[in-house]
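Below is a structure I'd like to ask you about.
With one protein chain withheld, the remaining protein chains of the complex are depicted in position.
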Amino acid sequence: MENDKTETVKIPYFPGCTLKTTAKNFEQSALRSMEKLGVEMVELPKWNCCGTVSSLASDDLMKHLAPVRDFIRVEEMNNTGLVDNEYRMLTLCSMCFNTLKQTNIRVTSSPEDLQSVNQFMYLEKDYEGKVDVTHLFELLDSMGFDTIAERVVRSLDGLKIAPYYGCLLLRPKSVGIDNPENPSIIERFISSLGGSPVMNWEAKSRCCGSYHTVDNKAIVIKSVKGIIENAREFGAETIITSCPLCAFNLDNRQEDIMKEFPDFDPMPVFYFTQLLGLALGLGDEVLGLDDNCIDPRPLLKRSGLYE
Amino acid sequence: MKIGVYVCHCGGNISEVVDVEAVSAYAGEQDEVVLHKDYSHLCSDLGQKLIAEDIKKEGLDGVVVSACSHLFHGETFKKVAETGGLNPFMLEMANIREHCAWPHSDTPAAATEKAKEIVQMGIEKVKKNSPLKPLKLSIGKNVLVIGGGIAGIQAALDLGDAGFHVSLVEQKATIGGRMAQLSRTFPTNDCAACILGAKMSDIPKNENIDLYTYSEVEAVTGYIGSFNAKIRRKATFVDDSCVSCGLCADVCPVSLPDEFQWGVIERKAIYQPLDYAVPNKYLIDESACLNIKARKKSGNTEVCRKCEAVCPRDSIHFDREDEIKEIPADTIIVATGYDVFDAKQKPEYGYGRFKNVMIGPEVERVIVHAGEGRPTRDLGKRIGFIQCVGSRDEQLGREYCSRVCCMYATKLSQLITHMATMNGQEKDIYVFYTDMRTFGKGYEEYYKDTMKMGVKFVRGRPAEVTENPETGKVTIKVEDTLTRQMMESEFDTVVLSVGLQLSEGGNRIAEILKLPKSADGFLQEAHPKFRPVDTQTEGVFIAGTAQGPKDIPDTVAQASATAARAMRLMVKGVMEMEPVKAFVHTPLCDGCAVCVDSCPASALSMVEGGTGRIVEINESICRGCGLCIGTCHSDALDLHLFTTGQLLGEVKGALSGRKGHEHRVILFADTMCTYKLADSVGTGKKAYADSVRIIRVPSSSRVTAKLILETFALGADGVFIGDCETKSTPYPGSIPFTGKNVAVVKEILALAGINPERLMFFQFATVMLPAFVRLMNTISETAAEVLTSAQRKMLSEKAGTLFEGGSRGR
Partner (left out) sequence: MAGKIVLSHHNIDFQKQIEKISGEKITSCDQCGVCSGSCPFTDEMEITPSTMMKMSQLGLPEVMEANSIWICASCFNCMARCPRGLDLSKVAEALRQISLRQAVDSITIENIDKEEAARLPSIALVGAFRKLTG
């Protein structure tokens, strides 16, 4: 084992729907990369969908039930010994992270809401409010990007990578993992892998169009085109993200852009864990580069990162 | 005794919470109370007359005014007593406003019950009062003015001209402050240097003003009439023989951004802060000078002595050091001014990242240089101003309007347009605002003139600024909220109209002088309308932007107001003070002399009395801390206005309405900090446990161990003692003394099986509102279970035997 130097840490892991369907490459690359870094992501037993978008209405607590059920699973895992006193609930998907965390803030800051939610559930034990919803970026940051840099076996030297935060990693402020106007966590992540983060590009936290991709493709195409072009203007060769919906919009919708604008120059898009895995020496079978829409391999080959 | 009790409605302030009629009726049922009335405004002329006439007509020899704080209208009612022919010290205030109606406004029924007890406290106290004469504190004519901007200059000149002695302390190397950094001033477009320069030069000419520039106030002790400030005079390394010829700067090899110029141009390590600096001489920046840096690092004194070599008057001395000076003062004026908001805290506007995004103050300097024909940066043709940067923004926790930005942006656009026109150029200037506030005299007209000149005002707060990395041009994205359309407009320069905040120096002085701040972070005036330049601390005044954002006319007016307020005290030369002085119950003194050494002021001595040696008190030296009382084993010592009899009377009153299951906490509050703080808590309508009854004492050391035990014995369930922080108390000796007393009583409580936390001692600053509320709630919870009569009896016995055994002579 390569990670025999350090003891493995077990952390409850909430995958969410998309990581089991269209974003398997995200999940695989994350699980295996973290294994290399000495973290075992223990999937929650019997998890359910978080609800995807946080309910913003003050009067329908009902929509917060799903996340609370998942929190109860994390508390159960601690009670049954699946994990040892580890209440961080790890998420990869930005949407899950945001939805879960918004609910957690709401029920832990309002005892009445927590009581109502608990009373509604019959099969589960009460939620005690112990869970700390954690995004993988936050976990990596807490482990120290220096430590990660030490484990890099294939430095992403010279690769110009635009960090795409999107909305839900940063906003609302109470949920965000960094300063919403001036974040730096993904830039630091990129540097730790030896890559060159694209700084100060304007679209790094601009909305990609989100779920409008279902019924209003035009909005998304316009937005994504702007984001890619802005990244290129600031010298980016690729964009990384942590949201499967952003990834779909940024990556797959480029095909639609090309239909409409034949001159459009496509740009490969990665899940950040794919680049993490690449830098840690993981192979193609784990990274799932086949599933990326705009083929990133030519870029990687040019940069000497892929044979 | 014939006592009259008056209950004030305070125009609803009290009567909307407390049932004043019930309180008045309750007072009427008490022994020796011959008259009770409630009245809408006792402090009004008619209210005062009512009391004075009753005193005469009914022959009252004791009065209780149940109204506001003693600290608020106490003096007024003392005069009323005098008018009625009653010794003013036969009148007591029962504070049912700040200590009852206001903090308990959410629980009117409980407030009414509490008010009855507070009135009862006053009645019980007044029964034990005796006629006294007020004391006089002398106030000299020395004023310390902190801050040499336009506010400090104006105050110093007013005072100096009137014959008072002023010490003006400025931390920069020149006076002039922020105003000296401006180009021109609205709404007249006078050049700032032209109108300010004359005033600055008047300062050294005024024989009553001592100027200390490049100096910082490090500590202030004392109180009105006897403040003492310690200031650090930083070394300038250039002596007074300097005539500002400038040869030194010409040869100095070190250049760095000139902070006075907001970094728009550079200066040398030896420099003159301003060409019309006062005092007009050069100084060396020790953090930049090669010689001084080398001396400090390695002791090498020979590195770069170029300036020294060229100085024709041998004015330069690299070996100078800071000096510490003590300045006595009777009154203090704080005029520490403002800093501007750090625009980097709004990253979306790109300040610090984009070279063509500037802040307003930088543009002031660009205009000055351009006006004087010196090389400076070109602002380009298209200029966009963004208003409210760091103002009116809850995202930054800054809700307030900075009041000057609308006008300074308007002024800068006018000046830029005007200069361009003179040079045959055109400018496109846009001001993006949320609301234009041009409220001052002549300001609206000025705004209109600027609009006529072609400056465009667009109503909308810009969302972000972006930069074209190739051209460096900057684009503002904003909604024009009047046409409801989006605008994206490219500019050569974007100017951020940054707001104002209390200066760093102001923060430091606030800490040193223990001045409270208001929610906006500026210094808090004593009353927003009627005492706008006073502070809670007697003899300390605030002027200019330290109190809140304001323009130059308001600043100057306020500065003159502080001078007048300070003169009001100093011209009179005396302040009447409560005659809080220790005295001896002569027959009880057995001449043991233990008290003599305990007095922090050495006011006690032994003399031959009728029955042998007894103690005598020198009233002119006694400070009235009451510490000696606690050292006396025979109860021979006491303190006027706060006699043991009076205090125990108040305790009895405080417990008079207590039903069996109810608990009471007695707070012994020192006048200067804790009592004042309790008033502020009330004024802030901050609720705390209504079991708390407040008894005013001059200092915590007046609360002897015996008094604490007797308070418990009489029926209190918790006792809290509050005093000032050690560095701000007028009675420094009191704090350790009280600490020991409290420890002794806590030990007794523990031995008696009573939770020692029922007794607490805390040192408050007058700004600690949340701490006060929290601690009152804490002790009230701790004391919630009432003590048993057996426990009280035990404590009563202990009170009688405190001085037995080894504790005698403590």
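Order as written gives the chain letters A and B; numbering starts at 1 within each chain.
In this section, contacts are C-beta pairs under 8 Å (C-beta built on N, C-alpha and C of every residue); 3 or more make two chains touch, one makes a residue touch a chain.
Keep in mind that this is a model prediction, so the values were computed, not measured.
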Selected from B:161, B:308 or B:464 as touching the chain missing from the view: B:464
Among A:16, A:268 or A:288, residue touching the chain not depicted: A:16
Residue in contact with the excluded chain [from A:12, A:67 or A:244]: A:244
Touch with the omitted chain, as defined above, among A:25, A:210 or A:242: A:210
Where the missing chain touches chain B, by residue: 348, 388, 392-395, 434-435, 459-464, 477-481, 484-486
Contacts of chain A with the absent chain, listed as residue ranges: 16-18, 21-23, 49, 51-60, 63, 93, 95, 167, 170-173, 180-181, 205-207, 209-215, 219, 222-223, 244-245, 248, 252
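The working rule: only the chains that are shown with their structure count from here on.
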Intercentroid distance (Cα basis), chain B paired with chain A, Å: 50
In the complex with chain A, residue positions of chain B that touch it: 346-348, 353, 464, 466, 469
Chain A residues within the chain B interface of the complex: 179, 181-182, 200, 202, 233-234
